[in-house]
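All protein chains of the complex are present and in place, except for one that has been dropped.
Right, subunit A next:
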Amino acid sequence: MSKKLLLDKIGIEGIKGFEVYRREGGYKSVEKAFKMQPNDIVEEVKKSGLRGRGGAGFPTGMKWSFLAKPEGVARYLVCNADESEPGTFKDRYLMEFIPHLLIEGMIVSSYTLGSKISYIYIRGEYDWITDILENAIEEARQNGFLGKNILDSGFDCEIYVHRGAGAYICGEETALLESLEGKRGLPRIKPPFPAVKGVWGSPTVVNNVETIAAIVPIINEGGEAYSKIGVGRSTGTKLISACGNINKPGVYEIDMTISVEEFIFSDEYCGGIPNGKRLKACIPGGSSVPILPANLLLKTAKGETRLMNYESLADGGFVTGSMMGSGGFIVLDEDQCVVRHTLTLARFYHHESCGQCSPCREGTGWMEKVFTKIENGKGEMKDIDLLWDIQRKIEGNTICPLGDAAAWPVAAAIRHFRDEFEWHVLNPEECLKRNYGLAHYADELQAPVTA
């Protein structure tokens, strides 16, 4: 059983409420942090090796140290709770069942960054969680952990929950800030970065829910101790939301030393694939990251066991690897059609593109149309190359990473499942009636020849 730092108390009755949470040792990190200098806390976070849990995996301590601190200008902490990436629902679980953990992390982080007004930007569809969070904020305030002069430290802090209106793009940090300011959720052109000019033109840090929650155990146990959990640059624990063709979908806290195979097949986690079906493919980190066929998922191209951590999932780059992303783990069994699956994602990105920049605005819709054509048995061989060319011309040429996020799944699907696409083209009638099946996607890979 791996160590749990975030969800260890989730089973305790009443942990949603302040009293039980506090009795179980909650808000200790606030007391501890107030005795420390903000700069020392940043050092502690740097030592912990914590990497942002929102998708990009940027080192949190480093992000915090970049925050500009001009005299007399307010600074802000914004928690990104927009969680709209298909397959990702870990933040929801955390906020719904142990909301005080996020509030506690927010207070410590706000103190560290000098943010007297902090925001939680939550996706509009999580309306009931807004109530849960506001309730937790109110409880914290009544117990003196929010408001003026918290615990006599001289530090004032307020937290506001702001509901989005249901756009995926508002999870992108600068679009989020625009939306928070009451404008259209359009990503800003960077630079300037939020650390210099964020919300209301002031220096701002945007962090994911899980990132902020992880500050609590880092303060309690120390950065050093936190960094000892996990391997390499994948320190601490990570929440994974697992879904798709598995026996036990749900949110799991893992330390990043277990293998992908163990995660899918052991009873402690996903519990294997239902109905005796075989594993075909998996998107290990949310809809934006490359899909991998079973063989490359379980073993890297070098033939090593693939582990559930940042480095190992990315081993092989985009050619034979994928990414940890936001931890949305989507499993596909042999009955799933990769073309259809990728069409669904293409439709999603088409629908969610903000439309500011031409490659993403026009390219995402085009890809969806070509996918629909192939999936409906009307595709031609040239359409596969066309898809490849469209995604290539979107990737890297847009304002925000949504363009890349739309391109990568398409590239990976064609790279690894090209024969499934070709089968659709060559069997226009059959492809409407049955799926391509597992084919060779789980076959043992030849060990690479080394000179």
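Here is the rule we go by: contacts are C-beta pairs under 8 Å (C-beta built on N, C-alpha and C of every residue); 3 or more make two chains touch, one makes a residue touch a chain; residues count from 1.
FYI, contacts and distances are computed from a predicted model.
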item: Protein name as given in UniProt for the chain not displayed, "Sulfite reductase (NADPH) hemoprotein beta-component", "Ferredoxin", "Cytochrome c oxidase subunit 1" or "2Fe-2S iron-sulfur cluster binding domain-containing protein"; value: "2Fe-2S iron-sulfur cluster binding domain-containing protein"
item: Identified contact with the non-displayed chain, of A:P70, A:G201, A:G317 or A:G355; value: A:G355
item: Full-complex contact with the absent chain, from A:R23, A:K369, A:R418 or A:H440; value: A:K369
item: Absent-chain contact - pick from A:R184, A:K248, A:K302 or A:H440; value: A:R184
item: Residues of subunit A in contact with the chain not shown; value: 167, 169, 184, 189, 350-359, 361-366, 369, 386, 392-394, 396-399
